[in-house]
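Of the protein chains in this complex, one is absent; all others appear in place.
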Amino acid sequence: MAELTLVEAVNDALHTELARDDNVLVMGEDVGRAGGVFRATAGLRDRFGENRCVDTPLAEAGMLGSAVGLCMAGWRPVVEMQYDAFSYPCLDQLITHVGRYRWRSGGRMEFPLTIRMPYGGGVRAPELHDDSPEAYYVHTPGIKVAIPSTPADAKGLLAAAIRDPDPVVVFEPKLVYRTARGEVPEGDYVVPLGEARIAREGSDVTLIAYGAMVPVCERAADELDVSCEVLDLRSLRPLDEDAILASVAKTGRVVIVHEAPRTAGFGAELAALIAERAIFDLQGPVLRVTGYDVPYPYWTIEDQYVPSVSRVVAAVRSLF
Amino acid sequence: MAELTLVEAVNDALHTELARDDNVLVMGEDVGRAGGVFRATAGLRDRFGENRCVDTPLAEAGMLGSAVGLCMAGWRPVVEMQYDAFSYPCLDQLITHVGRYRWRSGGRMEFPLTIRMPYGGGVRAPELHDDSPEAYYVHTPGIKVAIPSTPADAKGLLAAAIRDPDPVVVFEPKLVYRTARGEVPEGDYVVPLGEARIAREGSDVTLIAYGAMVPVCERAADELDVSCEVLDLRSLRPLDEDAILASVAKTGRVVIVHEAPRTAGFGAELAALIAERAIFDLQGPVLRVTGYDVPYPYWTIEDQYVPSVSRVVAAVRSLF
Amino acid sequence: MASTDALSRFASEGIGDADLLELYRRMVLLRTYDERSVVYHRQGRIGTYAIFWNHEAIQAGATFALRDEDWIFPSYRESAIGLIRGMPVETVIAWWRGHPSGWWSPADWNVASICVPIATHVPHAAGLAWGKKLRGEDAVAMAFFGDGATSEGAFHEGVNFAAVMNAPAVFVCNNNQWAISTPLEAQTRAETLADKAVGYGIPGVRVDGLDVLAVFAAAREAVERARSGDGPTLIECVHYRAAPHATADDPRAYIDQARVEEERANECVGRFERTLLEAGVLTPEHAAAVKKECEDLMRAGIAAAEAEPAPDPELVFTHAYVDPPGNMRRG
Partner (left out) sequence: MASTDALSRFASEGIGDADLLELYRRMVLLRTYDERSVVYHRQGRIGTYAIFWNHEAIQAGATFALRDEDWIFPSYRESAIGLIRGMPVETVIAWWRGHPSGWWSPADWNVASICVPIATHVPHAAGLAWGKKLRGEDAVAMAFFGDGATSEGAFHEGVNFAAVMNAPAVFVCNNNQWAISTPLEAQTRAETLADKAVGYGIPGVRVDGLDVLAVFAAAREAVERARSGDGPTLIECVHYRAAPHATADDPRAYIDQARVEEERANECVGRFERTLLEAGVLTPEHAAAVKKECEDLMRAGIAAAEAEPAPDPELVFTHAYVDPPGNMRRG
C-alpha cells in the first residue's frame, strides 16, 4: 500500500495496465512528451515508448474515431480528453459509433476502449474547464460510466474500465486530483464496475453522490445532527440499484447531489429510480442539490453554483 | 383554417415567418433546391431567394457555428438538421457556444437562432434515422426545447421558437409528418413555449408524453377502462410544471412515455420533478415507458423498442 | 481508345486476361446488384435503397488493388462492396431489409460496417491502418466517401490523423458532383477535391471515375505507397451522378435530365465491356454467361433473404454489450 493522490493513483493504474497488457495504448493531447497537463500520464512515454503513449493531433473526434479503428486492429485504446468541455467534439463519434459498433457487428467484434477525462468545477479556471458532462455520456446506449472519488477507486475503476470488454468513460474529479490522498494497493488492483460504496453508514437520510460531491456530502454529514448514510455510486452505468434501494428502504429520506446542471442530469435518473421502485419507502420528497440550468459561471462566483456543504445541509434539514 | 399535415404546417410556419421578418433565414442541407428531404422547406427558395433559404455545405458543426456568427450580424437563422442522429456533430457548438454566448456577452447580445429537425423512430429506415436526442439538448443550459405532436402546434411552436430571443430547438415527430392532419390557423399563429396541452381530460391516471408518443398514449387511453388524462408537454424547456403537478394532484398516478433511451432521458426529469414536488399526491410508483438503453434496433424489430400502446396499457394497469 | 493501350500496358505488368475478366465480373456483379435492388424496392421487397448505378468502376476498380487482409470502409453508397470479397448477396439484401442477418462482423470480411453518418468512418480507417502498422501487420485501409463528405470535420480529422501517423490508408472520394441536391460548387470552392490532399501533405490524384482501369491504376499506386510505408493517398474519382440519390429521391427537381442522359449513355460497365470485347479479351458469350451468373446469384440472394425467419425480438438486447448493465432491459 502506498499513500497517493488521486491523480497519482490514475497514473499508477495506467502504468500497471500498460505493463500488464501489450494491447493497451494511451493516446491524447499532450499525454506523451508532457505526461499530461495534470501529469496523469507522466512516465508512460519513457517507459513504454511513443507508440504506447501517443501525442495525437489536436482533434477529439479524430482521437475517438481512430480509437474505434484501433479496436478493430486489436488494440485497447485509453483516450484522454484534456478537459470535460473539450470532450464535446467527440460526442458524435461516441453516440454514432462507440456505443453502437459492437451491436453493428452482430456482437462479434469488441470495442474495449476507455475514455478518461478530468471533470468538474471549483478550480478557479477560465470557462469550459469546469463542466460535468456525465449525463451526455450515460444517456448514450452502449457506454458505461464510472466516477471515482478516492485514490484507491481512481486506480481500481480505471483498471476495471481498461479491462472491460465494452466502452467505458471514466470521469476524474479534478478538484481533488491532488488533495484527495489515500492508501492505494500496489500492482494489480481492480474495483468492479457497478458496486456502490457506502462512504458512511447512517440511518436517517441517504445522501447519494459521486466524484467530488462525495466529500461535500461527508462534510455535510459531519455538520448534521441526523444520521446520514453517504452512498458513493462509483459507477453510473452499470448502476448499483440494490445499494440505492437498500439504503432508501433503511432511511426513507434521500438527497441526491451532483455538480452538473439539474435538468435531465443523472440525479433525475436516480430520483426516477426511487420514485418507481421505492415510493412506499419514502417519508418525504426526493431532493436534488445540483448545478443550475445556466452556463457554468465566472469563477469568482462559482461557489454559488457548485453544490456546497451548506446547500446539502439545508436540503437534509428540510426533510425533518 | 386549413387542414394540413404536420410537415405542411412546418412549411407554412416557415413561409409565414420568413414573410413576417426579413431577418429570418433558413439554412441546412438540401433545404433549398430540393425543398428539404421531407419537403419541410419547399417553396422557400423560389419565394424568398437563395439567400433566405440556403443550401449549405455538408457540415452540421459548420452550419450551427456559422449560425452563431449570423446572429452576431443581426440574422435569426433557422437551421435544419436533416435527421436527429445527424445533428450530433453540432453538439459541440451547441454546448460550448449556442447555450453560452449570451451569457458570455454579459447579456448584451442575443442569439435568437432556431434548430429544427425530424426525430424519432418507427419509420422503417436504416440506422441513425430513428433517434430521439432531446435529452442531450434539454440538459444543455441556455437552450430551450419544443416538441409538437399536432399540425397546429407544429406551426405555432416553430413560430414561437423563431420569434423567441433565445436559442430554441424544435424536434418534429417524423413518424407522423404526413399522417397527423389537422386544422391549422392561417397566417400569424404562435403557440407560446412552456404551455402543456391537455390532449384528453381524465381523473384516474396521468399519461405524460410529447411528440409521436402523444397519439400512442391517446390510443392507450381508448383501450383502458380507467379514466386517463393525457398531457402533451409541447415544450420541455420551459416546462409547464404547474400543468404536470395539477394533473398528478388530480389523478395520483403517473405514466411517463418517451422513445428515447431510458437512462437520464427526459422522463427521468419528469419523474424527479414529481418525486420532489408531488410525492404526497402519489398513490403509486411513477412509471416510465421508454426506449431501452441499447442502440436503436434493426427496423424489422423496431416495434419492440418504440413504446407501444400495449406497453403503455400494461404500465397503467399495473397501477391499479 | 485509350483503354486498349491501357490493356497492353497492364498486360506488360502482369495483369492478364484472367484478371481483367475478374474485374469485369465484379463490375457486372455490382451493376446487377444495384439494378435488381431498385426493382426489389419497387416491389416492396427491400426498404429505401441508396442507388450506386454507374459507381461500379470506382468500387470494383479501387478494391481490385487490395489483398484480402486489407480493410474496406464503405459508406452507404458502397453497401454491396462486400460482394467483391465473397460476402453473400443475401447478407447485403438483408441489411436493406432491416433484418439482423444483414449485420456482418467487419472481422469476417475485413469490410467495416456500412457507414450511414457521412464521413464519420474516415477516422476509423485511419485508426485501423495506424493500428495494423503499430502491430507490424501488413494491411492497408481503404475508405470510400463522397464529395459532400469532404466538407465534414470527420473527413478532415481522419485524413490528417492518417497523414500524421503515416498510416497505410487510401482515401477514395467518389466525386459524383452531388450531395443529394447540393451541387459540388455549393460544397467547395477548391479547383478539385484532390487538391485537399495538399493540406495534409499527402499525394492527391484525380481520375475518371467511369474508367475502371484508370481507377485501378491509381489505387494500385496508392496501395503500394501505403504498403511500402510512405503513408496515405487521396484519390478523387470524378464522374456525375446519373441516378437518383436513393429510391426516395426525385432528382428532376434539381438535376438537368439531359446531362443525366449523356452520362447514362457513357455508363462505366458497358464502356469496359466494349473495351474488353474490342481487345478480344471478352467474348459476347462470356459476357452473357457472367451476366447470367450474377442474375442467378441475385435471384438466389433475394430468395435466401426472404426465406430468413422473422427476427427474434430478443435481438433488441443481444448485442448492445458484452457484459450488459442490469437495467438494460428496463423500459
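We call the chains A, B and C, going by the order they appear; numbering starts again at 1 in every chain.
Note that a residue touches a chain if its C-beta (ideal position, glycine included) is under 8 Å from a C-beta of that chain, and two chains touch if they have at least 3 such contacts.
All figures in this text were calculated on a predicted structure; none of them were measured in a lab.
Which of B:Phe48, B:Tyr83, B:Tyr101 or B:Tyr210 touches the hidden chain is settled by the complete complex: it is B:Tyr101. Within the set A:Ala9, A:Leu25, A:Ala59 or A:Leu94, the residue that contacts the chain not displayed is A:Ala59. Within the set C:Ser151, C:Asn176, C:Thr247 or C:Thr275, the residue that contacts the chain not displayed is C:Ser151. The set of subunit B residues touching the chain not shown comprises 25, 51, 56-57, 59, 61-62, 64-75, 89, 92-93, 96-97, 101-110, 141-142, 144, 164-166, 194, 237-239, 241.
One chain is missing from the display, and on subunit A it is touched by residues 29-30, 32-35, 37, 55-59, 61-62, 85-86, 88-89, 124-129, 262-263, 288-295, 297-302, 304-305, 307, 311. Remark: the residues of subunit C touching the chain excluded from display are 151-157, 160, 163-164, 166, 186-191, 195-202, 231.
FYI, only the chains that are shown with their structure count from here on.
Common neighbours of subunit A and subunit C (chains touching each): B. The most distant chain from subunit A, with centres taken as the mean of CA atoms, is C. Per-chain Cα centroids separate subunit A from subunit C by 40 Å.
If you average the CA atoms of subunit A and of subunit B, the two centres end up 30 Å from each other. Residues of subunit A in contact with at least two other chains: 89, 92, 96, 103-104, 141-142, 237. For subunit C, residues touching at least two other chains, in rising order: 100, 103, 117, 153-154, 320, 325, 327.
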